[in-house]
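With one protein chain removed, the remaining protein chains of the complex are shown where they sit.
By written order: A, B and C. Residues from 1 in each chain.
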Amino acid sequence: MAVMSYRDAVRQSIVDEMERDGDVFMMGEDIGRYKGTFRVSEGLLEKFGEKRIVDTPITECGFTGIAIGAAMAGLRPIVEMMTMSFSILALDQIINHAAKVHYMTGGQITVPMVVRGPSGAANQLSAQHSHSMEGWYAHVPGLKVIAPTTADCARGLLKTAIRDNNPVIFVENPGLYATKTEVSEDPNYTIPFGKARVAKEGKDVSLIAYSRMVHVCMKAAEGLEKRGIDAEVIDVRSLLPLDTETIFGSVRKTHRAVVVYEDWRSGAFGAEIHSRINENCFDDLDAPVGRVGGLNVPMPYSRVLELECIPNDGDVLAAVDKIV
Amino acid sequence: MAVMSYRDAVRQSIVDEMERDGDVFMMGEDIGRYKGTFRVSEGLLEKFGEKRIVDTPITECGFTGIAIGAAMAGLRPIVEMMTMSFSILALDQIINHAAKVHYMTGGQITVPMVVRGPSGAANQLSAQHSHSMEGWYAHVPGLKVIAPTTADCARGLLKTAIRDNNPVIFVENPGLYATKTEVSEDPNYTIPFGKARVAKEGKDVSLIAYSRMVHVCMKAAEGLEKRGIDAEVIDVRSLLPLDTETIFGSVRKTHRAVVVYEDWRSGAFGAEIHSRINENCFDDLDAPVGRVGGLNVPMPYSRVLELECIPNDGDVLAAVDKIV
Amino acid sequence: MAKQAVHTETPAELEQYFREMLFIRHFEEKCNFSYRQGKSGGYLHVYIGMEALAIGWLHAIRKGHDYVITAYRDHAHALLLGTDPVAVMAEICGRVAGPSRGKGGSMHLYDKKNEFYGGWGIVGGHVPLGGGLAFAAKYRGEDRVCINFMGDGASNQGVVFETLNMAGLWDLPCIFIVENNEIAMGTRLEYHAADTQLWKRGLPFDIKSERIDGMDAIQMKRDAQRIVDWVRENQKPYFVEVMSYRFAGHGAADNDRSLYRSKDEEDENWKRDPIARLETELEKRNIMNREKMEAIEQEIIGEVDAIYEKAMASPHPSPEEVYDNVYSDMEPEKGH
Partner (left out) sequence: MAKQAVHTETPAELEQYFREMLFIRHFEEKCNFSYRQGKSGGYLHVYIGMEALAIGWLHAIRKGHDYVITAYRDHAHALLLGTDPVAVMAEICGRVAGPSRGKGGSMHLYDKKNEFYGGWGIVGGHVPLGGGLAFAAKYRGEDRVCINFMGDGASNQGVVFETLNMAGLWDLPCIFIVENNEIAMGTRLEYHAADTQLWKRGLPFDIKSERIDGMDAIQMKRDAQRIVDWVRENQKPYFVEVMSYRFAGHGAADNDRSLYRSKDEEDENWKRDPIARLETELEKRNIMNREKMEAIEQEIIGEVDAIYEKAMASPHPSPEEVYDNVYSDMEPEKGH
């Protein structure tokens, strides 16, 4: 184990897998010479050369399609989206092509590809650069969608993603890159998909989140502790496949839950988690399941307004207050 | 009133509004000379000429962007997507540009535009042509999303959509075009957004759906009647804004509900409706709210398999059985 | 260029082209028949009139070695690459004997063992995938080329230009072929392209580009061979506009061609019929007389009938199969 930032953990996993398998390569905008806008790919060009660290023109739809085609031929591309917001331009390639070809070919062709990058708001990037994309992807059969919170999870789950034979959407968050945790150094350290993580055990209420919002929930849990409320925090980690067993188990124990996400409140994947709890734990619930999501507005530039939009621990406390 | 098909009702509303306002024009693939693949635009080219009925190249992203730009300058484009599945290629224009510019300009610029076309499965169109897109759009602040079931609703709501100063996604369904109802002939007949329709009153269980699935629910309601169960059927019609008042009112009356939609079960907008009911009607519920959605698979070509995927009245009955 | 000069077709070759073109035509007629019979459904697009184009290109490549990808008008490509015609017909009719066990249908034919990558329904959407196949060949230092077919309408899609730029930038061994049949569904070339000389679209990307005729199987094969050899040798992309014509409607459901062209125009173009043209050539070269041709055609009609019967004998998939192949290693969340 070593203390490592989320950024370094992501990079280390890419390095491991590229050293392990010559078919793995990386493609994206400004990832080589410019080292990546979030510096995730720093040093990779020097290490692996232009053949395997491919700087692309600003054509998300085209280079994602090229990566998919390469994957159909057996290569294992890692596509970096400078921000996941830009993956909207590549949605047709990801959803209509990568996600469907295995099915349309009756299993003949696989697409071992990872599309990764930061999702969600950073700091005043305004309306067009602050999307939370994971919910849309998690709605699409044929894709797997991962959204780790800690550096250690990022490391283990990314390695699993790169080794997976299906297209995997790997969602990071601008606010997480600098965060550090103990991280396994084992070059074969992988974390299986479809397993949620209990970030904190508790007995009074379940806070269910993924990515950066898990930290927000942890902070809220501290606040609740002061009020004598013992919250359990579930880090979903894997949206598709979704570990409902762990989620339901927690709810059946605490009988109360709040689902927390940064995405626009209405119509987000958090609503799906919320629905599943209601469908399956109805008789275990002592109160309606709460939800905390981002405000239903395009992300404003003004920091004052931006902070209004993004859920914080205070919003989680307010939601818990309503149900305990 | 006159008996009219859904197709004719949509066309009639376009004709009315184009006659009423010279700024209204229509743009899309094969809508003019070819009369539209679903023949919605039949006769419009002869009536309004090439200037106002614009046949486009197969470049959804580009012509949708051109329509948005024209709308920013004050025109009122009606963009036909040959099928809503193809609007995936235009998502960046719709979501990042049309939906956000009013906000990003602090209200200086409006985008009075309608994007309309058939959404959902038709008959063996396979995986790439059978998407239900409305859920994604209904997640996006800045858009309004309408999905009428009857010819009369299509007529009244489309006229409202064309007169609206915001981008409106108007979702039709291949299976509805030939269906007929009594339709108002009043050239100023409009139906306000955000008002659901009670398709059938009942007291035992609320079936909540939109678009073609309302017919499926009506058929299921007949089946339930035979079993002595009096179902209420709510036609949501307007997904964004959503008429939760009518939906909650029905649930508070029946104490039982099933949300029905054709879109992939997991992560669809139906989950949002489901969540809202659970958040707001928790104490009124005698049983968990049920859900019926499309199977979580890319749409298969084989008719046998396709019919497996699309919810039918039998599936609704099964869901009701679970909760009564 | 040396390679090209030595190409003089043997009688056997020409007979093969003739048989294959006839086979495609009758196979396609049978597909339309199956559609009218309600045995196939959805969107079904035949290649009638365009046979020489696929013949030329797919005889110029190394089958099973070079990559091939196209859109939904894909029956001929699958057949010529060696997919069992019974399997092709079975897929078109949604039967389990199809390569995708009925999950793909007419628009989505694939045959990995022959390096045929489909079979795609989003106009223009498969073009970058073809660029990716070429990318893989180059990455691995193989000498494969990718044959990337698209329609004239598809050549307007932005992703095509994005792919051309990267192909030119990275020297991808990819041949972009515009099957210019002068129409996109119901929209004629002049209504969808600002400049109808589509071959020019490779020029801004420093890609060798040209327009050639696709109605003469013999010349088509020669040009295709010249270009395929050049690309394999030079490891650079190529952009080719091939002039062709579809005699049938856009798809089996398109039954009013008068919306976009006159009977006269069609009659004019029937004079370009690639099969008639090859017949004349076969006669001129004394390779075959009319009787022999007639006999071969009857033979092929019989073959196609038998293929159809066999395909029809294949069962529809069983409902449980609906969850197979969503993922390579897991099942999706089940149920409604």
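We adopt the following convention: a residue touches a chain if its C-beta (ideal position, glycine included) is under 8 Å from a C-beta of that chain, and two chains touch if they have at least 3 such contacts.
None of these values were measured; they are calculated from a predicted model.
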Contacts of the hidden chain among displayed chains: A, B, C
Of C:R95, C:R144 or C:H192, the residue in touch with the unshown chain: C:H192
Sole contact to the chain not displayed, among B:M26, B:V40, B:A67 or B:V233: B:A67
Selected residue (touches chain absent from view) among B:P57, B:G135 or B:P174: B:P57
Contact set of chain C toward the excluded chain (per top definition): 156-162, 164-169, 191-195, 198, 200-201, 203-207
Hidden partner interface residues of chain A, rising order: 29-30, 33-35, 37, 55-59, 61-62, 86, 89, 122-129, 265-266, 292-298, 300-305, 308-309, 311, 315, 318-319
Touch list for chain B against the chain that is not drawn: 25, 51, 54, 56-57, 59, 61-75, 92-93, 96-97, 101-110, 141-142, 144, 164-166, 194, 241-242
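Assume only the chains that are shown with their structure count from here on.
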Far-end chain from chain C, centres as C-alpha averages: A
Whole-Å separation of chain centres (CA-atom averages), chain A against chain B: 30
Whole-Å gap between the CA centroids of chain A and chain C: 40
Intercentroid distance (Cα basis), chain C paired with chain B, Å: 36
Per-residue overlap in chain C, given as positions that touch at least 2 other chains: 100, 102-104, 108, 120-122, 125, 158, 326, 332-333
Residue numbers of chain B (touch at least two other chains): 89, 126-128, 266, 296-298, 300
